[in-house]
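What you see is the complex with one protein chain gone and the rest in place.
== chain A ==
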Amino acid sequence: MTRNGRVWLSVFFWAFVVYLFVPLLLMILMGFKDSKFIGFPIRSWTLDWYLGVFDNGEVIATFGYSLWIAVASTLISILMGTWLALLLSGRRFVGRFAVYALTLLPALVPGIISAIAFRIYARQIGIEPGMGAIIWAHAVHNVPFVALVVMARLSTLPKSLGEAARDLGADPLVTFMRVTLPYLKPAIIGASIFCLLLSFDDFVRSFFLGSYEPTLPVLIFAKLRSGMSPEINAISTVALILTAVLGVWAERSSRRMNREN
């Protein structure tokens, strides 16, 4: 690469960093402002907003609610997605392409459209808005990501590995549990983290399918409408830090697993 090219590249990179982190930094800082209104200048500082987050029963409950939805929907999408990936990577069968297309479809439909569709359909078949409906919508939305990640991993599984297990006395089920599944583990863990974050972060589906109990993004949205206060910044920052920790941990553990394999 030419010298000029390198300079431009680093300019773009730093522009990207500024674009990404300055708003976050402002958000974090604003949570320390000792005033009811968001905006510069910050004359005096306080920890009250942050401490308030951990004191606020509503926020804590919403946090737990969101987490519970994330975990439940992730479990469902992992089971469904892995099963579909195995089905699609295995023996050919009639209608395979149709199953493949249907598996990927939820990733392609815009969130707002699928959210409204889910809402209408849920009412038709008598599903009440609330946790179940949100979990259902999140799970369906996340299945394609799981299926794609697991299929990519499966395509690198040497055929001889399963044969070696059979050769050494493992029936098909034991082969799956002791060889195939451990081989898929890094992909499944990676996909789980991704699903957790997607679900935790989702607003549109949770908004349309929720009842009176809000998920965290919905709560933040509701609070925004009733006026901007540094409390929102503090809540968002705590959520940000938790998801970032989860992301970094996932990245490191998947890197460790790759080293082993």
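Note that in this section a residue touches a chain if its C-beta (ideal position, glycine included) is under 8 Å from a C-beta of that chain, and two chains touch if they have at least 3 such contacts; residues count from 1.
As a working rule, contacts and distances are computed from a predicted model.
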Worksheet item: Quick one: the chain not pictured, UniProt calls it what, "Electron transfer flavoprotein subunit beta", "Adenosine 5'-phosphosulfate reductase", "Spermidine/putrescine transport system ATP-binding protein" or "NADH-quinone oxidoreductase subunit F"?
Response: "Spermidine/putrescine transport system ATP-binding protein"
Worksheet item: Which of A:Ala15, A:Leu79 or A:Leu168 touches the chain that is not shown?
Response: A:Leu168
Fill in: Chain not shown: contacting residue from A:Gly57, A:Pro110, A:Gly126 or A:Pro158
A:Pro158
Item to complete: Touching the hidden chain in the full complex, which residues of chain A are there? Just list them.
Response: 158, 160-161, 163-171, 174, 178-179, 182-183, 185, 259-261
